[in-house]
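A single structure is presented below for examination.
The other protein chains are all here in position, but one chain of the complex has been omitted.
Let's turn to chain A:
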């Protein structure tokens, strides 16, 4: 279900990024961070964006989320232009950033409270989601009592409580140790798929991109341009593998070496 196929079939993309560019101004000069990015994401599709540090991939996510205004081009979600943070977009940051003065349940309710939703309904949904993310026994705990993986699960629940159509993940596992990130990638993908979300994942971890998403977009070095797109298909498995299963499939290694060459990594020093 590539975006191109979808467009040919006449479906409306969930996210439509058109010719987006971004320039930064500082007193030292100006920097072209993103250059002419166009990208669509279909409803229910998982797309990842990979690129080296500083290529502007997180910046692109901030633009889609509406917290950064592009210098040129436009972003629409479900046909509506993005002009600021919107309840239909959920954003998961690199770390959980749970508020340590709020209980787990109250942390999960942050978005609902900010958006002045019906709190009784939101509470029910938060409890349901926390159970779904395996945090049901910790509703009244405080963040400092939880491990990194547990905290990131709460962050996922917090993102989903306001029921956004699109979830943006900005290296959401980068603060976790490698075992935890493998385990939690499975859980997060499962929850997001079962909720029918469209997902954009930004990561510098090639394996994570291949295992978690349907399509991988490679960004070039600054200024970030789209270098190539790759569909992740696992015919040897039949139905869609979980991220953990995907890592053991033969296709995984093929994709890995392709993407590794695309990224053109040079270790400096």
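Throughout what follows, contacts are C-beta pairs under 8 Å (C-beta built on N, C-alpha and C of every residue); 3 or more make two chains touch, one makes a residue touch a chain; residues count from 1.
By definition in this document, contacts and distances are computed from a predicted model.
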Report summary line: Name check vs UniProt for the chain missing from the figure, options "Putative aliphatic sulfonates transport permease protein SsuC", "NADH-quinone oxidoreductase subunit I", "ATP synthase gamma chain" or "Glycosyltransferase", returns "Putative aliphatic sulfonates transport permease protein SsuC"
Report task. Tell me which residue among A:13, A:111 or A:243 touches the hidden chain in the full complex. Result -> A:111
Query raised in the report: From the list A:141, A:193 or A:247, which touches the chain that is not on show?
Result: A:141
Report summary line: Only one of A:32, A:76, A:95 or A:163 touches the unshown chain, namely A:95
**Report entry** From A:206, A:232 or A:246, residue that would touch the chain that is not displayed
**Finding:** A:206
Query raised in the report: In the whole complex, what residues of chain A lie against the chain that is missing from view?
Result: 65, 67, 84-87, 89-91, 93-95, 97, 99-101, 110-111, 113-115, 138, 141-142, 145-150, 162, 174-180, 204-206, 260, 265, 267
